[in-house]
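All protein chains of the complex are present and in place, except for one that has been dropped.
Chains: A and B, in written order; residue numbering restarts at 1 for each.
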Amino acid sequence: MEEILSVGIDIGTSTTQVVFARFTLDNTAGYFSAPHVTICDKKIVYKSQAVFTPLKTASLIDGAAVRAIVDKEYAKAQIQPTEVQTGAVIITGESARKENAAEVLRQLSEFAGEFVVSTAGPDLESVIAGKGSGAWQYSMRNECLTVNLDVGGGTTNLAAFEDGETISVGCYDIGGRLVRLDKDGTISYSSEAARLAADTVGVSLSVGRRVSAAELERVTDKMAALLAQSVGLLPEEPLLRRVKTAGSSDFQTIRKPSRFFFSGGVAACMENEETNPLAFGDIGVLLGQSIKKTFSALSAPFQPGGETLRATVVGAGSYTTSLSGSTIFYTEGVFPLKNLPVCKLTAEEETDCFEGRTEKLGQRVRRFLQQNQTSELALFLEGKSDPTYKELQNLANAAAAVLEQEVPVPKPLLVSVRRDMAKALGLAMHRCLPDRKLAVIDSVQVGQNDYIDVGRPLMEGLVVPVIVKTLLFG
Amino acid sequence: MTLFTVLSGKTFTFSSIKDVLAKASEKKSGDILAGIAAASDLERVAAKVVLSRLTVRDLRENPVVPYEDDEVTRLNQDSLDMTVYQEISGWSIAQVREYILDYKTTEADIKRLGRGLTAETVAGVCKLMSNLDLIYAANKVRVMATCNTTIGRRGTLATRLQPNHSTDSVEGITASLFEGLSYGSGDALLGLNPVNDTVSSLTEVLKRFDEIKNRFEIPTQICVLGHITTQIEAVKRGAPTDLIFQSIAGSQKGNTAFGFSTDTVREALSLLKEKGTGKGENVLYFETGQGSELSSDAHYGADQVTMEARCYAFAREFHPFMVNTVVGFIGPEYLYDSKQVIRAGLEDHFMGKLSGVPMGCDCCYTNHMLADQNDIENLSLLLASAGVNYILGVPAGDDIMLNYQTNAYHDAAALREVLGLHPIWEFEKWLEKMGIMENGRLTAKAGDPTIFTQRR
Partner (left out) sequence: MLDEATIARIAEEVIRELTKYGVPAAEHTKQETGEDIDSPESKRETLLTNPQDGEALQKMKRATTARIGVGRCGPRLNTRTMLTLRADHAKARDAVFADVTPNFLEELGLFTVQTCCGDKNTYVTRPDLGRKLCPEAVETLEQKCRKRPDVQIFAADGLSSTAVEANLSRILPVLTDSLTDKGLTVGTPFYVRFGRVGVEDHVAEILGAKVVCVLLGERPGLATAESMSAYLVYNAHVGMPESKRTVVSNIHKNGLAAVEAGAYIADVIGKMLAQKASGVDLKKG
């Protein structure tokens, strides 16, 4: 048994939060089996308060201030950055599109321990929030279809889970801080999506205009209706497509979900009976009430997540890290590896390798490196469940020859294979390239266009922690 | 005490009572492997003749493992009902056999008799019984025990539902469990053999069993058959269990090889009294099987039937809820073929009952043994006729974790119908409530595991 510490940092449109989680790793294989290390327990050991994300201007995050917040939370939790082995910093919702978000991310990533990665993107956020809220666990426990709606300041992230599988994700520009007001009710900011929604109900959201709570309620009722449309409770109107977040997937559910979960800042407003609708100088309270009203009227079974306000940060801290298989290969000192773009082979390219031909693999790797303007990559393949010795040799020779030629020294070589065959493949490749830095890992699932981070070995070198992510700024 | 006889004109002499007992055994490959079996069929019968003339006292005073060396022998000798023993100590073993089979001897008489017999005597009587003798004698006796429900009532045949999984996947286990329940299996126990003998693994499965037992209000018992020390640790840390299990042997050396002693069993008992979820007095579960002592070199040169009888002598001191022989699991080195397995199953059941333990049987075989499903179906029918408390049930008879075959979930239903037997009373009521059984038969709904899935 071994414990590792994971951090989750969520810089959202409205709030910034930090959590620390402790993972317990154990080799669960029997005495007579090859090792099988799993994360057998996860405990949140510290949760920060949600503080407003500091902004320099309406569109510029105050990087130094965010850094100070995080610094203070580490101190409060009495955790040194060096103690943290894994985790994720994610910039979510509207914040992720701010011009300097990438810069802030980089700054924090270096600050918050050696192996903490930056990751973002609306689809991944949706999954993270759904796991953090408990919607995923509920679907697994009750063998049903659940949908989590993480309603934040700038966006609503949707994720559908069936029996513990993520089956669909999506994101809409609907949130509690899309309209912001001065104390006297004058609009100080309104997003394009908010104005689109407002237009359809005849409300103007021009900056500088004074607006009544009743007017705003008409807007938030519309927003709530759009959410109901997005999950199939109401027929879809054309407007819905126009408020879909750029770069997000199309959210679809085939059947009616058994239960809806709400998380995010607005979900917290659904719970608290806030009497002043404009208490936070935005439309969050109103939106929460509109959602409650709309979903109740449609007789949709819904509940707040186990985590509402903190769903995303808890998800980031607890559900972004996975472990490699427990029989892997690596040369001394090759880890950590960060931000390697994943080059996923086609079935045809793989077959060629297994049969001893290298041309297709060579072309593919060359093209991939050019297209991504990079000199390093993670080669991903499916592998075989029971390869012959000859097939193993062919694959090792092909991969070694191509990578040796295309990836310049001293860049490390990373091969990731889904089937459990990494140690055999690694040893065979190492025989071809005894002087190269090389890692071959298995049991990892990735998609095309993903990036991969691999941390230092754990459990006496048996496994490595892996984070697969999509990078907005790649 | 005479250790020789003339038979068919030939003189047969035996070196000791241990030698007589071994050579009087029906042919078993394990006794041949140990080098103690009769050299010929005639020698076997000669040994039986000598055995039939020995007295209860002869066998009591010559335990196959010395009193000084072995706590099983001490437990057995020290707890003997001396009043009964004094009455019968002069009886020959032939007399004991005929007393048991006599019309005048009642169930109560046999139970009383058993309290005055040591394991060696029980084994001795067994060796003078034919298969039908074993069935007839065993059928006279019922040994009941109570945990959450009462097992062993006349007219019932219960089952241990064994939903094993090759990686202890809780979902996979649950799937097999639901399948079994839908066939009316599981009234004796919902009991898993885990792959991983760890506290966390045992706890996870026990929690699921407990949750299912409570959710559907199933009147039965639960247990995960890890090592006794792992189960104790799990219960200490709050895992819910009705029973604690252990495999036992007929000598202290054998039990040491299994990694426990009588103190461990006592610890389990007192722990269950405090923290167990079982309501009744009987909260232990033991498994036995001919040959296990020889396999750990703990047989002291004695035959496997006698060593098996000593397991029951040990077991009865702890008032278990259930005891079963895993009769065909050990392999052809000990029980060569179906003939030997069937004989052993009948012997073990008889000896268990005569010793006063609530006896079940895992009618099973491995794939390197000369037996198949037909043979164990035969055995289970014979034992059900003999009044066995329970048999096992696994999906279609194939255990995917232990890699052996035993009775299918279906079998108990068929046996109950053929012999007019019922599940444990409360469990049958529950089956009726769930719509699985009606008038002692499976309903149209039976066999559908999805009647237990609750998709919300």
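Before moving on, here are some points about what is shown:
Here, contacts are C-beta pairs under 8 Å (C-beta built on N, C-alpha and C of every residue); 3 or more make two chains touch, one makes a residue touch a chain.
All of these numbers come straight from a predicted model, not from anything done at the bench.
Among B:Arg44, B:Arg310 or B:His410, only B:His410 touches the chain that is left out of the view. Only one residue in the set A:Pro408, A:Gly447 or A:Gly461 touches the chain that does not appear here, and it is A:Gly461.
Only one residue in the set A:Ala34, A:Ala214, A:Ala279 or A:Ala297 touches the chain that does not appear here, and it is A:Ala34.
The chain that is not drawn here is touched, among residues B:Met322, B:Val394 or B:Leu421, by B:Val394.
For subunit A, the residues touching the absent chain in the complete assembly are 27, 31-34, 143, 163, 327, 329, 384-389, 392, 419-424, 426-428, 430-431, 460-461. On the side of subunit B, the interface with the absent chain consists of residues 29, 32-33, 163-166, 169, 171-176, 178-179, 183, 331-333, 336, 366-368, 372-373, 394-400, 402-405, 408, 410, 413-414, 417, 441-442, 446-451, 453, 455, using the contact rule stated above.
One rule holds in what follows: only the chains that are shown with their structure count from here on.
Spacing of subunit A relative to subunit B, judged by their CA centroids, is 55 angstrom. Residues 195-198, 200-201, 453-456 of subunit B touch subunit A in their complex.
Taken together, the subunit A residues at the contact with subunit B in this complex read 26, 28-30, 40, 142-144, 258-259.
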